[in-house]
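I'd like to ask you about the structure that follows.
The complex appears here minus one protein chain, its other protein chains still in place.
Coming up: chain A.
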Amino acid sequence: MKRRVLPGLPLSLGITLVYAAIIIVLPLIALVFKAASLGPADYWRIISSDRAVASYVVTISCAFVATLFNLVFGLALAWVLVRYRFPGRRIVDALVDLPFALPTAVAGISLTTLFAVNGWFGGPLSALGIKVAYTPLGIMIAMAFTSLPFVVRTVQPVLEELDPTLEEAAQTLGGSDLSIFARVVLPLLTPALLAGVSLSFARSLGEFGAIIFIAGNQPFETEITALLAFIRLEEYDYPASAAIASVMLIAAFVMLAVTNLLQARALRYTVRN
C-alpha cells in the first residue's frame, strides 16, 4: 500500500463501512428477506391490492403536489434570503430549519388544530367551501411543511456562489429580467434544485408522524402507504408490512437514480475534455 501523508485512513474507513452496514444496509436486507418469504403470488397480491394501490396514488400524488409547491416557494425563499437584506432576515433564515427541529407529531397536531373546521384557518376556509383537515389537501400541507427546508438549504449555497457578473453580462447583452432568469440563473440552479426536490419528494413519500393526525386516514381516500404498512405491522402481519414497505423502497431507489441522471445531464458543462 502506498504511503499516505494523511493518517487514519484504515481506521476511519473501517468505522464508516461498518456503521453504514449496520445502520443502513442490514435493515434493508432484512426488509427484502421478510418480503421475499411471501412467495411471488402472495407478494403480488398484497402489493397490488386495491387498498394498497389507492394508498400509493394518495401518497405519490400528494407528495408530487407538495414537492412542486416547495420547488417554487423554496426557490423564492432562498432567493429572498440570499439576494436581499431586510430586518428579520436572520430570523426567517432560522425559521426555515424549524420543520426539521420540530417533532413531526407536534407539527401534525398543530396543523390539524389550525385547519380543523373550527380552527383559525379551517374556519374561514370551510366558509369558502374548502375543507383541508381529513382530506388529501391536508396531507399535502403536512408534507409541504415537513419537507420545505430541503429545497431552501440546497439552493441557498449555490445561489450565494452565483457570480453576479453573469447577470450583469446578460443585462449588457440586452436580456430582459425574465430571459436572464430562464436562460442564465435557472439552468445554473437546476442541479441544486433537483437535489432539493428529490430529497423533498423522498421525505414526503416517507412522512408519517405529521400526516396521520391531519389525514383522517380513510382507506381508499386519505390513507398513505406508510400508514398501511404500519397497520399491517399492528396486525402482526410482518411479511405483508414488509412487502408494502419494499414498494416504497423501490420507489425511493428509482427516484434517486432518475435524479442522479438528470443532475448529471444538467452538469454536463463541468466535464472537462
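The rule is short, and it goes like this: a residue touches a chain if its C-beta (ideal position, glycine included) is under 8 Å from a C-beta of that chain, and two chains touch if they have at least 3 such contacts; residues count from 1.
Note that in this section contacts and distances are computed from a predicted model.
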Name of the absent chain as recorded in UniProt (options "Peptide ABC transporter ATPase", "Sarcosine oxidase subunit delta family protein", "Multicomponent Na+:H+ antiporter subunit A" or "Sulfate transport system ATP-binding protein"): "Sulfate transport system ATP-binding protein"
Hidden-chain contact residue, picked from the options A:Val80, A:Leu166, A:Ile250 or A:Ala264: A:Leu166
Full-complex contact with the absent chain, from A:Gly14, A:Pro103, A:Pro157 or A:Pro187: A:Pro187
Touch criterion as defined above, residue of A:Ser12, A:Ser176 or A:Gln218 at the omitted chain: A:Ser176
Where the missing chain touches chain A, by residue: 163, 165-166, 168-176, 179-180, 183-184, 187-188, 269-270, 272-273
